[in-house]
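Below you will find the structure I want to go over with you.
Excluded from the complex is one protein chain; the other protein chains are retained at their positions.
The first chain written gets the first letter, and so on, giving A, B and C; residue counts start at 1 in each chain.
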Amino acid sequence: MNELADQVPDDGERNSMTKDSRTAAVRARSVAKSFGATKALRAVDLDLMPGEVHALLGGNGAGKTTLVKILLGAMRPDKGTIEVAGAPADFRSVRDAISAGIFPIYQHLSQFPDLTVRENLAAFSLGMAKGLFAPRAMPSDAVMQGWLGDVGLPVSLDALCRELSTGEMQLLEIARASAQDARVLVLDEPTAALTHTESEVLLATIDTLRRKGTAILFISHKLDEVVAIADRITVIRDGHCAIAGAPAAQLSAPEIVLAMVGKDVQPITRISPHAGEVVAQISGLRMRPEAKPVEFSVARGEIVGLAGIIGSGADQIACAIAGGIRPLSGGVHIGGHTIPAGQRKAAVAAGIGFVPTDRHADGVFNILGVVHNTSAASLSSNVRWGLVNTGGEHMAAHDILQRIGLHPFRMDYEAANFSGGNQQKLVVARNLLIDGLNLLVMSEPTRGVDVAARRAIHEIVLEASEAGVAVIVASSDIDELLSICHRILVVQNHEIKGAFERGADRQHVIGALAGAAA
Amino acid sequence: MRPGGALARIPVSVVIAILFFIICALLVPRFASFGNLENVARIAAILAIVSCGQAVVLILGGIEFSFGSSVALASVVSVMLLPAAGPALAFAAGIATVVLVGLVNATLIAALGLPAVVVTLGTLMIGHGLAASLAGGLPLDAAASPLFKWPAVGEVFGVPVAVVCAGAALACLWFILSRTELGRRFYLVGANAPAARLSGIGVRATTFAGYLIAGVFCGIASVILTSRVGSGQPNLMSDLPFQTIAACAIGGIPLTGGRGSALHVLAGVAVIAMLNNAVVLLNFPVAAQQLLIAFVIVASVLAQKLASSSLAVLLGLRWRSEP
Amino acid sequence: MTLKKALMAAAVTLVAFTPSGASAETIGFSVPSLANSFWVSATYGVQKAADAAGVELVIVDAGGDANTVQQLSQIQDLIQRGVEAMIVGATNGESVAPVVEQALAAGIKVVGLSSLPANKDLSATVGADHYDMGKLQAECLGSAIGGKGEVAMMAGPQGQFWSDRRADGFRETIAAEYPDITIVAESRLADNRNDALRVAEDWTQRFPDLAGVYSATDDMAAGVIGAFDAAGKTGVKFSASNLSPTAQEMIKSGKLACTSIQKIVAQGTAALNAALAAARGEKVETNVVTPALLVAADNVNSVDLSDVVAPADYRP
Partner (left out) sequence: MTAIVSRLVRSRASVAAFFLLLVWCVFGLVNVRYFTLANAASIALQMSVLALLATGQMFALTVRGFDISVGAVAALSSVVAALAWNQFGPAGLLAGAAAGIAVGTINGLLVAVVGVQPIVATLGTLIGARGLSLLISNSGQVVPLQSPQMILGLAYGKWLGLAPLAWLALACVAFAALMLRYTLLGRRIVMFGSNPDAARLVGMNAMAVHVAAYQITGLFAGLAGLAMVMRAGGGLPTDGGGMALQSIASAVIGGTALTGGIASPLGSVLGAAFIQSLASGLNMSGISPFTAEIAIGAVIITASSVSIAPQLAGRLRARVRRNRETKNDT
């Protein structure tokens, strides 16, 4: 998504900000917070200056979300102080933070699906108002219609929220938060669910708010987005500030990655060529009536990338190939026969693994143990006459998890005890154990995963491909696809719009994708 | 599979049950006598067998209300067929009736995907309506032949039949849940049904099997109950669903699915049976009995909540990833 | 299937097995619970008389002695149905009085049967000498346990005329004629076999040396006897009232010492005839009391059951 960089005007005024010419809207001093044995935050300082975008970066599990929850009053720090406009503030609840003018835009959509757009827009006033009657607390329809206009969301106030698309819901939330005259706006992964045009609207909104003097805290995984918009950057690693509010202009991308990861993580550059013969043939696959059918084949050991931003349909195509959802037409021909559409059970029997997009909803068995999670897809291979061979199952899980580098390596822990990255390793390991695996389909395999885990997952994919497993990776992360794929198919509107062999020029692929997205 | 060493593997409810036993043995006169304990076991047996059925459904993330009338329906059917078919066939018909109710629930919930609360509430009412219509309101008397009476009063090596059946039911539940593939699938579907589906597990088939097995457990219990009451009763143990849910909850089985074992069921049923017996021996008036039962149900579920969180934190087992 | 066709089909099926509108005279009959052998026999008596008189009978069953609110609704439905007269067996005499008042105000004649509504201007009250039935049980049970020892009372629902009077009859006769017998427990909650079984199981534990048990009805006695059998307590004597098929079998097998009975079927027939007469404005005998008599092993085969209890296979 680097093309964003050259869109935002590089006006000089942003870089000349001196460090503390004005009092910070919100200042956090040596904030610490730990959970039992884990020290989530050791000593973090953060200054949010009015009229400035302050980016907060950090790997998964670095303490980013804990800091945000403390700023929003959802959590109390063990040590350290929070000051709002110079005065010390002790937030007992989200209510205190909001009355102090700190408003959140959550990436986990905090919408009310069963209520109308009007009620969702008025949620803050309904939540915060004192007194008895609702109508007086709610802004007028005309005002709220104006809010929708500001973010270019052409929906009626009476529409039910659940009938909106994910991107529309995100814009609704942005409209709602930016309409409050907030002192501080906290954006947590806001662009994740947005199409290219919707992201543009967000960045424009942020710009207007910045001019109005709002302090903006922008949290994201996407380096290019951050570099494009941030005035100041803070990077958190292992609970303390690797970079503490340095002006964005003075930082280069590698420096930031180094701060986030602590060691120099080189992307994978060379992969071994794949054997020739075709393993799986995808034919006539259509997800939308108007889309042209998807046709491509995958050879033994070949890694094919489906490049597409959110909403392009890349992940839906991957899910349909793996039998997770039923396509309108077409299917996968593998091992001599065609898998019935939308039959995940048949797909697993034919040796098709699937790592879903949404780890929480469709991937991890939170309250079950590590072994149960890992053996879930390969139960039949551990079962004789209906009885589970728990010994064999434990050993198989132990080996694969050791190879995959589960950290901490505790076989008796429940899945909920692990970080996001390690939970994703559990899901990948489960698919590697599938009996006679010959096609592994993955959708956004390293989203929301720390850089180290991301590298480990890429290595596992390469190892599988070298062992002869064909792999299909649907992802919106171009660098990921460029580094591990033999071939990249660009997806737009549920159709394949172009193909690139390995080694293609990065800007060229992004151009095709951007072209696809325009 | 709870985190931490062996200590955390024993369910908290077993500790509660043992403590409860000790308290009763000390405070309640004649509680610890063999005769009384046998009586407690006899009463607890039926609740244990049906609770095994309820546990399977709870682990699946569902719930089963229809026990409240399927047992009564089975007793009416058995007694009506008794003169013509004789005890063995009559009891078989009783079991078949309950399994049929389980089949209806399984189809509506698994195949059509309707919410379990509404479906089992509906079959509870339909079942009671059928039982009362068939019996015409009045309990049907059964010609008490020795074979008909055997399940209630008979003994195997000195142990009441009901208690033997309860032991067999608990063992069978333990075996299904910990050894068989079907049992493993109950846990997976209960913990995260969409993830189970994407792992190639037939969620609908698993749910269907779960409600069917619950029906079989309940059917066996209905035989003992019919024999014990010696008649076809349209209102037989109508509070059975709540008793079994309370037993599983006290036993530590969360109603959200994914966890639970035969040990939990045993502990929960033991607490309720001892409680019902103790209040009688203490000669409490009915009002006080109900107040105490209410208090213990809520207190033990409370203890579960506090214990599981503090115990785990206390022992530093919970290595909590950054929330 | 369009909505209209569905409606017609449903209507046809319903008409098939329900009497048509209120052409002939209609008499309503509200009972507390058809899970009680007394009310089954009473219904048999009322139905027999209604068929004889060619009158339509609408029976509503509250489904349990505790379901007072349900009975109030049912009596109001009978008022709406426009019955000429109605027979009422009250779940609770005081609670049904207001709705019976409404029926009387609507010009409907009301006859109280056995469990009487607490209204003053009922057309007639039909019942048995329940006090006497209690007395007979006391005399039989008293002598059966040799005049001394502990006795427990399964006394039936509280607030119903028949059970209160019968319990008084038993209690007062024991106090007067058997001073050495002490009543250790009186349960007023159980009104059917299963509840009685559960309460009696408690008694087998709480009162190890209980000598005798009074049961207000034969249903309860069956539950009590079942509990004491299961607990292996032999030597305890049981007395009851009413003579349903179960009671006859228990008397013959010697489990039940004796039972004081009332001519239930006769009461049902008398109640219907009184209601019909009142509806037609004829003279009505305002207070019908059928005598109580004692049945034990010796005379169980000789007593004429035709107007005492319904035949075994009768289902209301």
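We adopt the following convention: a contact is a pair of C-beta atoms (placed from the backbone, for glycine too) under 8 Å apart; a residue touches a chain by one contact, two chains touch by 3 or more.
The shown structure was predicted, so the numbers you read here are calculated from the model rather than taken from an experiment.
Relative to the complete complex, which of the depicted chains are touched by the chain excluded from display?
Counting the whole assembly, the omitted chain is in touch with A, B, C.
Which of A:P50, A:P77, A:P104 or A:G351 sits in contact with the chain that's absent?
The missing chain is touched by A:P104.
Touching the hidden chain in the complete assembly: which of A:T166, A:T338 or A:S381 does that?
The single option touching the absent chain is A:T166.
Spell out, residue by residue, where the missing chain touches subunit B.
63, 108, 112-115, 117-119, 121-130, 132-133, 136-137, 234, 242, 245-246, 249, 254-255, 285-291, 293-295, 297-298, 301-302, 305, 321-323
Considering the whole complex, not just the chains shown, which residues of subunit C touch the missing one?
Residue positions of subunit C that touch the missing chain: 7, 10-11, 14-15, 18-19, 21-22, 57-61, 63-64, 66-70, 72-74, 76-82, 92, 94-99, 101-102, 158-159, 188-189.
Can you name the residues of subunit A that touch the chain not displayed here?
60-61, 64-65, 72, 74, 93-95, 98-99, 104, 106-115, 119, 123-124, 126-129, 131-135, 137, 160, 162-163, 165-167, 170, 188-189, 192-193, 221, 310-311, 313, 315-316, 319, 325, 356-362, 419-420, 423, 444, 447-448, 476
Keep this in mind: only the chains that are shown with their structure count from here on.
Out of curiosity, which chains are bumping into both subunit A and subunit B?
none
Closest chain to the overall C-alpha centroid, by per-chain C-alpha centroid: which is it?
Nearest to the common C-alpha centre lies chain B.
Among the chains here, which has the CA centroid at the largest distance from subunit A's centroid?
Of all chains, C has its centre farthest from that of subunit A.
What whole-Å value do you get for the distance between subunit A and subunit B if each is reduced to the mean of its CA atoms?
Each chain's C-alpha centroid was found; their separation is 44 Å.
If you average the Cα atoms of subunit A and of subunit C to get two centres, how far apart are those centres in Å?
72
If you average the CA atoms of subunit B and of subunit C, how far apart do the two points sit, in angstrom?
The separation of the two C-alpha centroids amounts to 35 Å.
Could you check subunit A for residues that touch two or more other chains and list them?
Subunit A, residues with two or more chain partners: not present.
Can you list the residues on subunit B that touch subunit A in the complex?
It is residues 1-4, 179-185, 187-188, 191-192, 194-202, 258-259, 313, 316, 318-323 of subunit B that touch subunit A.
Hey, which residues of subunit C end up touching subunit B in the complex?
It is residues 33-37, 40, 61, 63-64, 189, 192-194, 197, 201-202, 205-206, 219, 222, 226, 229-231, 245-246, 249, 315-316 of subunit C that touch subunit B.
Going by the contact rule at the top, pick out the subunit B residues touching subunit C in the complex.
30, 36, 39, 132, 136-139, 141, 152-153, 228-231, 233-236, 277, 280-281, 283, 286
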